[in-house]
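With one protein chain removed, the remaining protein chains of the complex are shown where they sit.
When the chains are written out, they are named A and B in that same order, and each has its own residue count from 1.
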Amino acid sequence: MIPLITGQVVAFWIFAPLSIAGALGMVIARKPVHSAISLAGMMVALGCLYASLDAPFLFVAQIIVYTGAIMMLFLFTMMIVGVDTTDSLIETLRGQRVAAAIFVFAFAAFIIVVAGNGIVTGAGGLETANAGGNVEGIAKIIFGTYVFAFELTAALLMVAALAAIVLAHGESLRKRETQAERARRKTLEFAETGKDPGPLPGPGVYARHNSIEYPALLPDGSIAEKSVSPTLAIRGVAVVENDGLRAAHRAAITEFVEVQDENTGSDEAPKVAEELADPGSVERTAIETTDGDPDTPKEQ
Amino acid sequence: MSPNAYVVLSAILFSIGLLGFLIRRNVLIAFMSVELMLNSANLAMVAFSYANGTLLGQVGAFFVMVVAACEVVIGLAIIMIIFKTRRSASVDDQNQLKH
Partner (left out) sequence: MVSLLEIVIPVEATGLFSYAWLMIAIPLVVSAILLLGGKATDAWGHWLGVLGALGSFVVTAVLWIQMLGAPVDQRAVHVPMFDWISVGSLDLKAALLVDQLSILFALLVTGVGSLIFIYSVGYMAHDPNRRRFFAFLNLFIVAMLTLVLADNYALLFVGWEGVGLASYLLIGFWQERHSAALAAKKAFVVNRIGDLGLLLAMFTMVALFGSVNFTEVNQAASSAGSGWLTALGLFLLLAACGKSAQVPLQSWLLDAMEGPTPVSALIHAATMVTAGVYLVVRSHSIYELTAAASLAVCIVGVVTLLAGAWIGSTKDDIKKVLAGSTMSQIGYMMLAAGIGPAGGAFAIFHLFTHGFFKANMFLGAGSVMHAMNDDTDMRHFGALRKVMPWTFITFAIGYLAIIGIPPFAGFYSKDHIVVAAWERGWYFGVLAIVGAGITAFYMTRLMMMTFFGTKRWADGVHPHESPKIMVGPLVVLSIGAAVLGMILNNSIQHWLAPPTGGHPHDAALWEIPWQGWVTLLVVLVGVAIGYLMYRGEISFEQPHTTNPIVYIGRNDLLADKFNDAVFVRGGGKAAAGVAAVDDLLVDGGVRSTATLATSLGGALGKLENGYTRSYGLTMVIGVVVVGAVLILGRLA
């Protein structure tokens, strides 16, 4: 007699290894995001197992609540906390790994041996229980016998949401600047140090690409480091080599200066070449004046 | 399918989650291991429900899900605060209750 292979059996043998793989992946993965994705996959597999156990409501609830809401929460937190925080492989607590492996293995063996044959009667299935529909059956129980527990968990959810808002609020330590204050501050800084009162260059200014990973160029062709998110810079996504972008620019300026030298007889080319090669090494004067006062225009 | 197989699977998943909690230092991954353990318990409850022919196990799993959601919310909020103030995402750094 060939034993009847039901869909349940097939589902089990497909999704059970998947769920174990997902769990192992979660534990073993180095990067937290990989870990979270693994766990999400495991939860989906678990949902399918619920479906094979005549629990369609839980199947859906698992995917919506657990995979959809909870795992996403995890991912968002990971982004705030830092996707780059990876564990080193070295264990700081002596013997923790070995002891954990031994005892968890013992624990697993113990539970499997004990509970592995725990169900001796039943396996009857849920045909009678699901007679009026699984959702209706569950609803009867939740809103019937366990309505009080239901109300409590609802209250718990509300409290949790409030708690999250309160905890994550984060009081600002300083008073926020108003626009007038910011304008006044920037003007003062310009007057004192000559710092540009305008806003920081956004991404893409003087850029050839409309992408956040391409840095903005300063007027002399060097990269404005503040235009690229430091995360991207650390991750090595932003392009840091700036010479490729500047080559054309440098060539143009060099030709301009040489023409100027030919026409006016001045010897600016070496200085400019030096400046182009190493920006900021040569002291620049903005406007030449006769008496040194920068506001007096130079007589032509 | 003998429902015992589901219980064994649940046990295996639980152990994996336990191992993850004990070994990993990243606080988020430790938290996710706890979620794994909860899930495995859910699986066991649903399996028992299937075996006993009632829906009580599924209701229990449902409530576990709800409570797990609340727990994740608050836990992650706490993790965020700790990260903001102490700039560390490692469970080992929070050993101020050391003797």
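Odds and ends about this structure:
Heads up, the rule we're going with is that a contact is a pair of C-beta atoms (placed from the backbone, for glycine too) under 8 Å apart; a residue touches a chain by one contact, two chains touch by 3 or more.
Given the structure is predicted, the values throughout are model-derived calculations rather than measurements.
Checked against the hidden chain, the listed residues B:21, B:50, B:63 or B:83 yield one contact partner: B:21. In the complete assembly, the contact with the undisplayed chain comes from A:93, out of A:93, A:159, A:188 or A:251. Checked against the full complex, the candidates A:114, A:131, A:259 or A:277 give a single residue touching the omitted chain, namely A:114. Contact residues of chain A toward the unshown chain are 93, 96, 99-100, 103-104, 106-107, 110-111, 113-114.
In the full complex, the hidden chain is touched by chain B at residues 18, 21-23, 25, 30, 91-92, 94-99.
The rule we apply is simple: only the chains that are shown with their structure count from here on.
Those residues of chain B that touch chain A in the complex are listed here as 1-9, 11-20, 22-29, 31-33, 35-36, 39, 42-43, 46-56, 58-59, 61-63, 65-74, 76-81, 83-84, 89-90, 92. Chain A contributes residues 6, 8-9, 12, 16, 19-20, 23-24, 26-27, 32, 35-36, 39, 42-43, 46, 49-50, 52-55, 57-58, 61-62, 65-66, 69-70, 73-74, 77-78, 80-82, 85-87, 91-93, 96-97, 100-101, 104-105, 107-108, 111-112, 115-119, 121-126, 128-130, 134, 137-138, 141-142, 146, 149, 153, 156-157, 159-161, 163-164, 167-168, 170 to its touches with chain B in the complex.
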